[in-house]
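The complex appears here without one of its protein chains, the remainder shown in place.
== chain A ==
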Amino acid sequence: MRLLTHNMLSCNVKGVTNGFPLIIQADKVLEKPAELNHDFLRNMFYKVDWKALVDAAKSMGYSELPESAEASMLESLDFLNRFHHALMELHLEEGALICPETGRKFPVDKGIPNMLLHEDEV
């Protein structure tokens, strides 16, 4: 699971209002290189919750993102590379995503999060 995906996931258990961002329990992290796509990164920059991305990256062992960011930084290749690395090249292989409101754990197994709810949670 990439942090791009993490940035859009939210706990959808019934009644939960603050299900984002999910807290990462990183048991196993991999780094896989990916091709940098400027258009895509620009598009994603306006979508992502920056603070959630920074915190998630830290929990995956990457602290090179600036604490805050603005669109002008997209001009900087250095910034783009860091952004790209955090967003697209860090993979959570094993661990869990934890709802900040309820503590509910969504397991991540072989890189795949399982977001299915139990009967009593819908």
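Note that in this section a contact is a pair of C-beta atoms (placed from the backbone, for glycine too) under 8 Å apart; a residue touches a chain by one contact, two chains touch by 3 or more; residues count from 1.
The definition used in the following text is that contacts and distances are computed from a predicted model.
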{"item": "Hidden subunit of the complex - UniProt protein name among \"Alkyl transferase\", \"Methyltransferase type 11 domain-containing protein\", \"ER membrane protein complex subunit 6\" or \"Centromere protein M\"", "value": "\"Methyltransferase type 11 domain-containing protein\""}
{"item": "Among A:Asn18, A:Ser76 or A:Asn114, the residue in touch with the chain that has been omitted", "value": "A:Asn114"}
{"item": "On chain A, residues whose C-beta touches the chain left out of the figure", "value": "1-2, 4-5, 8-12, 14, 20, 37-44, 47, 106, 110-117, 119, 122"}
